[in-house]
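Removed from the display is one protein chain of the complex; every other protein chain stays in position.
Think of it as A and B in the order they're written, each chain with its own count starting at 1.
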Amino acid sequence: MDELMLDGNAIAGLLQEVFAVEMTTAVGTCGGCGAPGPVGAVHVYRGAGIVLRCPHCGNVLAKIVKGDSRVWIDSTGIRTLEVTV
Amino acid sequence: MPPRAVKPVVSRGWRGRRAADVDPERLPPGQYVTSDFPVLSAGPTPHTSLELWDFSIVGELDEPRKWTWEEFRALPSEEITRDIHCVNKWSKLDTVWRGVSVDTLLEGIETSGGYVTQFSDGGYTTNLPLEDITAGKAWVVFAYGDEPLEPEHGGPARMLVPRHYFWKSAKWIRGLRLHSTDEPGFWETNGYHNYGDPWQEQRYQGD
Partner (left out) sequence: MAGTAVPGRLSWQLAELAEVVVETPRVKTIVFDVPGWPSHRAGQHVDIRLTAEDGYQAERSFSIASAADGTRVALTVQKIEDGEVSPYLTEELRPGDKIELRGPIGGYFVWEPSERGPLMLVAGGSGIVPLMAMIRTREAAGDDTETVLLYSSRSRDDVIYRDELERLSGNGLAVVHALTDSQPPGWTGYARRVDAEMLAEVGPRPAERPRVYACGPTPFVEAVAEALVRLGHDPLAIKTERFGPTGR
């Protein structure tokens, strides 16, 4: 396993900055293997940008790039996201 | 209401770990010099054995090419010293590598494609015009300093394309695909600039 990998809660601040609600307890379903799980438990990698991967199958769930005042999110790897409001 | 900082507030006496005496001419805008070598990755470190490793050139060309590790290492290689610049604002000056020029790999190839996609173990891709990886602008490197390239830094081999932000130098490179259309890669499809010239500070789409 990679030393560099973090959990989803490592980017809780960034996600809350973007979505305006706490996101690590949201439950995402992986578009690759179909496994559900809290965003706080996904595997986070820091490359040029941030990559969220499914802890079960390694599929890329989302990519996040933060510019100065713009944030790009590709979440095509997440089939559904369930958020408590 | 709690006091809110509208602009960043300067932290008294802090300047971070970056190098101090840097010739500003060496640094693209917005960059800082680091002495360590941060390890950045979009995914787990691949560990492809050299027995199974190969490097291919595929796509729109006369005939696909492929080299095993032995064949690749038998190609003429050179020592390359360059500055590298990461989009995350750190730069490393005078990094020394050893590798095979892309010109050597493309020698004799006939292609109608004007664009190249680098593809790697783990699925990472990044794109550039063909003219930006030829004529001495790019290498497939297998050593950093005197040492074989470590897996966490992209070993056994990675791309070195120093004229662009370093996300355009793919780690764990397995080949190049030639196309006649531009195919934005892993980061280019999500916010990072399609061309990524550090001297024009082309970090994000729209820059």
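Methods note: contacts are C-beta pairs under 8 Å (C-beta built on N, C-alpha and C of every residue); 3 or more make two chains touch, one makes a residue touch a chain.
Bear in mind the structure is a predicted one, so any value in this text is a computation, not a measurement.
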item: Touch list for chain B against the chain that is not drawn; value: 1-5, 8-18, 32
item: Residue ranges of chain A at the interface with the undisplayed chain; value: 1-10, 12-13, 16-17, 20-22, 24-25, 38-41, 83-85
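In this section, only the chains that are shown with their structure count from here on.
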item: Separation of mean Cα positions, chain B and chain A [Å, integer]; value: 25
item: In the complex, chain A residues that touch chain B; value: 1-2, 4-5, 45-49, 51, 53, 58, 60, 63-65, 67, 70-74
item: Chain B residues touching chain A - in the complex, by the definition given at the top; value: 39-45, 86-88, 123, 152, 165-167, 186-187, 189-192, 203-205
